[in-house]
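In this view, the complex is presented without one of its protein chains, the others remaining in place.
Entry: chain A
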Amino acid sequence: MSTVERQSWDVVVVGAGGAGLRAAIEARERGLRTAVVCKSLFGKAHTVMAEGGIAAAMGNVNAGDGWQVHFRDTLRGGKFLNHPRMAELHAREAPDRVWELETWGALFDRTKDGRISQRNFGGHEYPRLAHVGDRTGLELIRTLQQRVVALQQEDFKESGDHEARLKVFQECTVTRVLKEDAADQGSRVAGVFCYERESGRFFAIDAPSVVLATGGIGKSFKVTSNSWEYTGDGHALALLAGAPLVNMEFVQFHPTGMVWPPSVKGILVTESVRGDGGVLRNSEGRRFMFDYIPEVFREQYAKDEAEADRWYTDPDNNRRPPELLPRDEVARAINAEVKAGRGSPHGGVFLDVSTRLPAAEIERRLPSMHHQFKQLADVDITKEPMEVGPTCHYVMGGVDVDPDTAAATGVPGLFAAGEVAGGMHGSNRLGGNSLSDLLVFGRRAGLHAAELAAALTAGERPQADEAQLAAAEAEAVRPFAPPVDEGADAAPENPYAIHQELQQAMNDLVGIIRRESEMTEALTRLAALRRRAERAAVEGHRQYNPGWHLALDLRNMLLVSECVARAARERTESRGGHTRDDHPGMDRAWRRVNLLCRLDDSQGADGGAVRLERRDLPAIRPDLLDLFDDDELAKYLTEEEVKDR
């Protein structure tokens, strides 16, 4: 009999970033008792690091914008692998989600006529990103946090208890999604199993709806812009609960991360630097992006520097500079320049805004970047160029969901929104489309999670048995007394060492440019690391013990890393955030193919835990196809698809 404390809520949201908080607000506004469980302190989620803005076709700066244009840009950015319904809902609903933030107190930068200002960004045809300087993510998270507090104040007035209907369990980690029947992958969700960092205490929350909003997986890579929380928890929890992941081969390397000094390598340099006029140069001083405009984008980008420079003041009669190509294109170009020996002293390229804008303007528009470079690298970006290079930034892949309800495939009661969900961004996400994704699908997940919970009477609610709680508890305490085996490779393992080896393996073997042999090698190494991680041992006790937390996170990082490597090896083409040295071209036959990852305990030849399935991507509706020229469609769609049109 487990002694774990249990409490009952209607909806549990795992994660308190943009998607999680928006989901929680929605569920609570629908009257459901909602619990938010988050690894960090309330208000510290990774969303605070988002800089550039929220993409929403409000048309405040250029009235030509509209949801159809946004939809079209999103599909182009994702190389037509996006789930078309998700991209449509996203483009349609993003403006409402931004305006709603204003009613909760958000203060965006303004246009001259007092509306929300919008800035240019890679892959977006018009100025589209609502922003606050270069700290938009902070504004988003603070606004949602303050909205949560406002709802708690309402509840306090009514009941005398701030947490009567909306409670944040901060610095708590979910290690398992509980099921009605643990042995049945398709059985209903029954709640979550958690530990509290501060005390190490275990507790379970019984709830018929669980929304995963845990963000990404970047901490499996050595050079990343992601915070420590990004250990793929929600991805792994979904897999373990029986839900498949989709598009895991697509990992976005943001083209501009800091490269020096070593300790800050990977920290993000916002795309706004380029949106506001910054240019990329190699060691020879050449604006090399003009050499890297791919065929599919040639119509939409400037042919030379003169045209590109005119575009900032006259966008209607000139085409955009190639520095504003989608992120995958820019990252590959930088990678190629460095490889060709034309890199900067510390292995990046130069990003220069100092010769493009007056110093005061740079400080006004890019205050965080100015501060970050001055403080961490002794570089004054108003006077000299930055050195930048690609950094692991975002995973397009995630839990396979129903576009309208955000319900996970095959597991009733499980929902996913934000970075942890897959499909929306196809093979590559446009900058600015993440914050809008969080809001649009966070709200939808909260809404449908609430409806599912509300439709059940108390007697109809699924309940996890005590054995599941006991098993989850045993799994969580194992690092304090890892199993001792006979044999040479039975020594206890240092979780920090395993983590470093994992990051190195993913960086070297499943990074920005991939090859079959290397990914096979990665799968072998991952299987070995997983066996070692089972023997990860920690010192001390359960109270705020980071070694223990890491030992538990390793399970998740290793699982999602295997998904990335396995799906990437399978997809024999290059598209968006998946570049194959041995298959450099985009293959139209692969466009309709989604790769799904499922947990598989049978352990294949390479000792893996994941198997792949293929599934067709739904067709794009005719009225949405009509937004594109035939010539453009012919570059992406198979002859059969074009013919059917």
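Rule of thumb we're sticking to: a contact is a pair of C-beta atoms (placed from the backbone, for glycine too) under 8 Å apart; a residue touches a chain by one contact, two chains touch by 3 or more; residues count from 1.
Assume contacts and distances are computed from a predicted model.
The chain absent from the displayed complex carries the UniProt protein name "Succinate dehydrogenase/fumarate reductase iron-sulfur subunit", chosen from "Cell division ATP-binding protein FtsE", "Succinate dehydrogenase/fumarate reductase iron-sulfur subunit", "2-oxoglutarate ferredoxin oxidoreductase subunit beta" or "Cytochrome b".
Residue in contact with the omitted chain (choice from A:4, A:164, A:376 or A:513): A:376.
For the chain missing from the display, the contacting residue among A:33, A:76, A:90 or A:142 is A:142, taking the whole complex into account. Screening A:10, A:26, A:229 or A:352 for touch with the missing chain picks out A:229. Which of A:285, A:540, A:584 or A:604 touches the hidden chain is settled by the complete complex: it is A:540.
Only one residue from A:268, A:338 or A:554 touches the chain missing from this view: A:268. Interface residues of chain A with the unshown chain, by the touch rule above, are 40-44, 46, 48-49, 58, 95-96, 99-100, 102-105, 107-110, 113-117, 132-133, 135, 137-139, 142, 146-147, 149-150, 152-153, 156, 162, 198, 227-229, 260-265, 267-268, 367-368, 371-372, 375-377, 494-497, 500, 538-541, 543-548.
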